[in-house]
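Yeah, one chain of the complex is gone here, protein chain that is, but the others are all in their spots.
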Amino acid sequence: MFWAAMIGILVALALALVRAIAGPTVYDRILAVNSFGTLTVLALSVIGFLMGRPDFLDIALVYALINFIGTIAVLKFLRYGDFARATQADDNDLV
Amino acid sequence: MDHHFVIRVVGKLLIPLVLLFALYVQFHGDYGPGGGFQAGVIFAAGFILYGLIYGLDTLRRVFPPWLVRLLVAFGVLIYAGTGIASMILGSKYLDYSVLGPTAAKGQHYGILIVEFGVGMTVASAMVLIFYSFAGRGRQTGEDFGEIDSEDRRDRPDG
Amino acid sequence: MEIVNHILFYASWALLAAGGLLCVIGAFGLVRFPETYTRMHAAGVIDTGGALLILAGLMLQSGLTLETVKLALIMFFLLFTSPTAGYALARGTWSAGHRPITHTRSDARTDGHSDSAGMTDDG
Partner (left out) sequence: MTVEEIINIVLLTMLALTAVGIARLRNLFAVTMLSGIYSLLSASIFVVLDAVDVAFTEAAVGAGITTVLLLGTLMLTDREARDGSRANRAGAMIVVVALGGALFYATLDPMMPRFGDPRTPAQTHVAPQYLKDTVPQGSSKEPVKVGIPNVVTTVLASYRGYDTLGETVVIFTAGIAVLLLLGQRRRRRRDTPGQNPSGNKDADRAAGAED
């Protein structure tokens, strides 16, 4: 019964991979990698149940936490060309 | 990406959880998957996220470079020192059995201490490498054409 | 008790299947949609619908155990990180000068319906 989810996730992984390779803009690739990360989290959770070893959930948890860092780093790199600058909290946005 | 309010708030929520999870991985590595290396990397990832969101200068105040450089060496010292300690207590180098009341306890303590040293070295080495790379980049992103005139105006050194 | 177990079983089966289906739909949109903004919308289907349904289905499977807590944590993190990443990505795309398509597909046929004119990164 975990198969229904697993097949869906594997097909979705393949399609996201197509988008990551095809591009065409960098933002499409970032989007594809981000979706790929989410799908991997799901795949790891489902595999854990498929094989009856829920230890695997720790790995999915790591991905869920850390995948975010890669995306932020990439966007920051694209915007500023380096990592040093602080992100600006615009005062108009606070209210 | 100038209005980073959302990212700053989510970062504030997420960074403590990343660090907490790193501690869980560090000290739960003898029961579940994980250990010093993984924990060190996750710990460093938390600090790097902080640096990415709040700026490198803020991160340098939180985790000053002299401390990072000290901890890189200190982790190796903890590891090697455990070996020396087991020698002083009358066994071979890195034989932890003599560290506790029973051999199994001693092994347990020794592994925890050693993993702590590994985690310390890995975390601070990763942050050190991040410090070295970050801030050395070019100020422009013109290869991708996203720097518009508006951004050029508000850049401090443009 | 027997009946409750049966209901839980079929409910989690339905949730898992629906989640898998939403993942495929979202990924299909990721490939087929014409430009970055619409693709972001399709990716949102994976990040919210697909992820939540699959994790909820797994939670029903595991019952009240440590796994359920971990699954809830994963759900919690995904619910915070993926919208934030999507937001940052959309802002980045906008700042880079990409603009969403505002005309319909029949108009698009005349002037090339993708955003890629002059915007590709691997020329």
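First chain written, first letter: the chains are A, B and C, and each begins at residue 1.
Everything below uses one rule, namely that contacts are C-beta pairs under 8 Å (C-beta built on N, C-alpha and C of every residue); 3 or more make two chains touch, one makes a residue touch a chain.
Predicted, not measured: the structure shown is a model, and the values here were computed from it.
What subunit B contributes to its contact with the hidden chain is residues 25, 29-38, 41-42, 44-45, 48-49, 52, 56, 65, 69, 72-73, 75-76, 79-80, 83, 94, 96-97, 102-105, 107-108, 110-111, 114-115, 117-118, 121-122, 124-126, 128-140, 142-144, 157-158. Listed here are the subunit A residues that touch the chain not shown: 6, 10, 13-14, 17, 20-21, 23, 26, 29-30, 32-33, 36-37, 40, 43-44, 47-48, 50-51, 53, 55-56, 58-59, 62-63, 66-67, 69-70, 73-74, 77, 81-84.
In this section, only the chains that are shown with their structure count from here on.
If you compare A-B with A-C, the chain pair joined by more contacting C-beta pairs is A-C. Our note on geometry: subunit A versus subunit B, Cα centroid distance of 22 Å, whole angstroms. Separating the CA-averaged centres of subunit A and subunit C is a span of 10 Å.
Among the residues of subunit B, those touching two or more other chains are numbered 1-3, 7, 14, 17, 144, 146. For subunit C, the set of residues that touch two or more other chains comprises 77, 81, 84, 88, 92, 95-96, 119, 121. Taken together, the subunit B residues at the contact with subunit C in this complex read 1-3, 6-7, 10, 13-14, 17, 144-146, 148, 151. The residues of subunit C lying in touch with subunit A in their complex are 9, 12-13, 16-17, 19-24, 26-28, 30-31, 36, 39-40, 43, 46-47, 50-51, 54-55, 57-58, 61-62, 66-67, 70-71, 73-74, 77-78, 81-82, 84-86, 88-89, 92-93, 95-96, 98, 114-116, 119-122. The touching residues of subunit B, counted against subunit A in their complex, run 1-5, 7-8, 14, 17-18, 21, 25, 32-34, 38, 42, 45, 48-49, 51-58, 130, 133-141, 144, 146.
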